[in-house]
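Note that this complex is displayed minus one protein chain, with the remaining chains in position.
Every chain is named by a letter (A and B) in the order it is written, and numbering of its residues begins at 1.
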Amino acid sequence: MSAYLARRLVRSVVTLWLVASIVFVAFRLAGDPLNVLLPDSTDPITRAFYIEKWGFDKPLVEQYLRYFYNLAQGNLGQSYVSGRDVTAIIAEALPNTLLLGLTALAGSVLLGVGAGVVAALFRGTVIDRGVMLASVLAFSVPDYVLGVALIFVFAVQWMVLPSSGSATWAHMILPLVTIASSGAARIARFARSAMLDALNAPYLRTARAKGLREGRVVLRHALRNALIPIVTVLGFQLGFVLGGAAVVETVFAWPGIGRLFVLSTAARDLPVVQALTLLIAAGVIAANLAVDLAYGWLDPRISLSGGRA
Amino acid sequence: MSDTPLLKVEDLSVRFHTRHGAAHVVNGISYDVAPGEILGIVGESGSGKSVHTLAIAGLLPGPRAEVTQGRVLFRGQDLLALTPDERRRLRGREIGMVFQDCMTSLNPVMTVGAQISEALVLRMGLGRRAARRRAAEILDAVGVSEPVRRLDDYPHQLSGGMLQRVGIAMGICCEPKLLIADEPTTALDVTVQAQILALIYRLCREMGMTVLLITHDLGVVARTAHRTAVMYAGQLMEIGPTASVFTDTRSAYTLGLLRSQPVPGAGRRQRLAQLPGSPPDLRALPSGDPFAPRNPFATTRDAAERPPLRPVPGGDPRHFVAAWYDLPQAFAAQIAATGGPVHPTDLRQRYYPQGAA
Partner (left out) sequence: MTALIARRPPLGALLAGLCLAALVLSALLGPLLSPYPYTQTDLMRTLAPPAWMDGGSWDHPLGTDQLGRDSLSRIFYSLRITLIIGFIGTAISAALGSLLGMIAGELRGWVDAGVMMMVDVQASLPFLVFALTALAIFGNGFWVLLAVIGINGWEGYARLARGMVLSLMHEDYVTAARAVGTRRWRLYRRYLLPGIRSAMIVQFTVTLAGTVLLESALSFLGLGIQPPVTSLGQMLGEGRDYLLFAPWIALAPGAVIVLLILSISLLGDWLRDLLDPFET
């Protein structure tokens, strides 16, 4: 248990450190940020002020160490654009994304696992085909196309739901559907094949031979085994939600970190972009670590052998 | 042994629907088993020996497999006429099963104890603690060392022989009247095989259990079974008391099987006979004896008309064979003509060095 997890933990930390370092190096590679940020006509005194303020005059190693020192302190600098603390800007936007993203994640997991399991149980029937067709369609319609189409139908044609903003809970519905549908489609396909594997496994026949009720056979024996591979998709899924947030939040003008990311990229507000990149990477890495934990908890074969069998 | 059979299979047929047409996997087999008896069922893979027991247990896989005719009388009740839920209630309690390769037939994410006590709690109505105690007793009875500690082990932590013992423990934990053991020793090495067979034999005696022992290994049935049935292409070729089937073989297919097995102690120079040809396509079975094309003793009638199972002429009255030809006669004729191979009764020496069992 511990050896495996310790190794995973070290690997996660190293990955995060690498991401941070790459971001640091990339920022310095990009040339003098002042040329990007300040108009050419800026007088030398103002330039010097900003160079000092942002620490560009220090040697690279010192900048690098200071960068990590600040990261550890939670000091992510100030926005080039608004001059406000990046931490404050993100703290404003993050809850909105978490609300939307986690609700969508929960919805897509429930819907996806449910649909996939039902499709597997009714393999080859109309139900199975219907689920698979719906999942291929949902999977193939990109978030931004779906979002625009939903706005067109529900906000423009029928005028039953608001198209953008976050004032009421009704504002959440369209972005929620947009994020959850592709996630559910992905999970459903995966859940179906994992469940089919479990349903065809010899141990399922053993469970039936004991005379257990079909409900218990399916839930306790098949689903319990199918969940092990399904859990791995959830790690990816958080990444998709966070990446997709940029698009969906922009489409629906949802004031979360995804929209913030797009706006900051367009404005080349590097401190905000840097902070968001690190935040999202940390989120995905943490999610994958959580998946590994869940994996070890779900699959007794892992914890003791010290690796995946 | 009493006279009324515990299990009576009558004219049972099973068909598989495949993408390339219907496969006739089991074709009208009939036999019965007395209480406390061990019936060995032998045949190569695809002979329908495993599939027909799944049909008996009601575990045929999904809509692809279908019982097309016949009856399965268990203690006088036709299992095929029961509802799925009534059949489920019989499984485990009345009909226990042990499967081949317990590496894959035990649930990898449940402890051994949980898998045994699950049946005890849900089917026998035992409390959790009582079930756990009973599970340990059963593990002890099947020869698992340190049974209480093993309860909390997962299948991957046990050896193959241990797993097979656990599999047997799960099959017998509700003390069923009938145990279907499907190749219970195939995945094991020889010494463990012998232990497991001895265990099944002992349990059968002590618990008065009836056993269907399915295997492709003739040595296994010779050592364990009271009677032996031989299946080929979904049909019963020969059935009778084990000693009679082995020493007074009447089916050319059984003979072929016997001659393809090495004889212990016969030295390195023995020649193993190989059955010529290959098993028939189950989607297009011939109208006659399915083994006739591979059988040098087959008569034209065997090729044209499917022989029924009937008592062997001049042998044990409980010994039946499906053949129009008469194997001892055909053999005698061949020996007279060529001075050829050994008489099948000489095979007795192979499996019954001290005579009958």
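Everything below uses one rule, namely that a residue touches a chain if its C-beta (ideal position, glycine included) is under 8 Å from a C-beta of that chain, and two chains touch if they have at least 3 such contacts.
Only a predicted model underlies this, so the values are computations on that prediction, with no experimental measurement involved.
A.B. asks: According to the contact rule at the top, which chains on display are touched by the left-out chain?
C.D. replies: A
A.B. asks: Among A:L111, A:I127, A:V141 or A:A290, which one is in touch with the chain left out?
C.D. replies: A:V141
A.B. asks: Of the residues A:Q78, A:S166, A:T206 or A:N288, which one touches the chain left out of the display?
C.D. replies: Hidden-chain contact among the options goes to A:N288.
A.B. asks: Touching the absent chain: which residues on chain A qualify?
C.D. replies: Spelled out for chain A, the touching residues are 11, 14-16, 18-19, 22-23, 26-27, 29-30, 36, 136-137, 139-145, 148-149, 151-152, 156, 193, 196, 239-240, 242-244, 246-247, 250-251, 261-262, 264-266, 268-270, 273-274, 276-277, 280-281, 284-285, 288.
As a convention for this text, only the chains that are shown with their structure count from here on.
A.B. asks: With chain centres taken as the means of their Cα atoms, state the distance from chain A to chain B in Å.
C.D. replies: Taking the average C-alpha coordinate of chain A and of chain B, the gap between them is 54 Å.
A.B. asks: Which of the residues in chain A come into contact with chain B in the complex?
C.D. replies: Contacts found on chain A: 201-203, 205-214, 216, 220-221, 224-225, 228, 298-301, 304-305, 309.
A.B. asks: Under the touch definition given earlier, write down the residues of chain B that touch chain A in their complex.
C.D. replies: Touch list, chain B to chain A: 57, 59, 88-93, 96-97, 99, 101, 104-111, 118-119, 122-123, 154, 156-157, 167, 170-171, 174.
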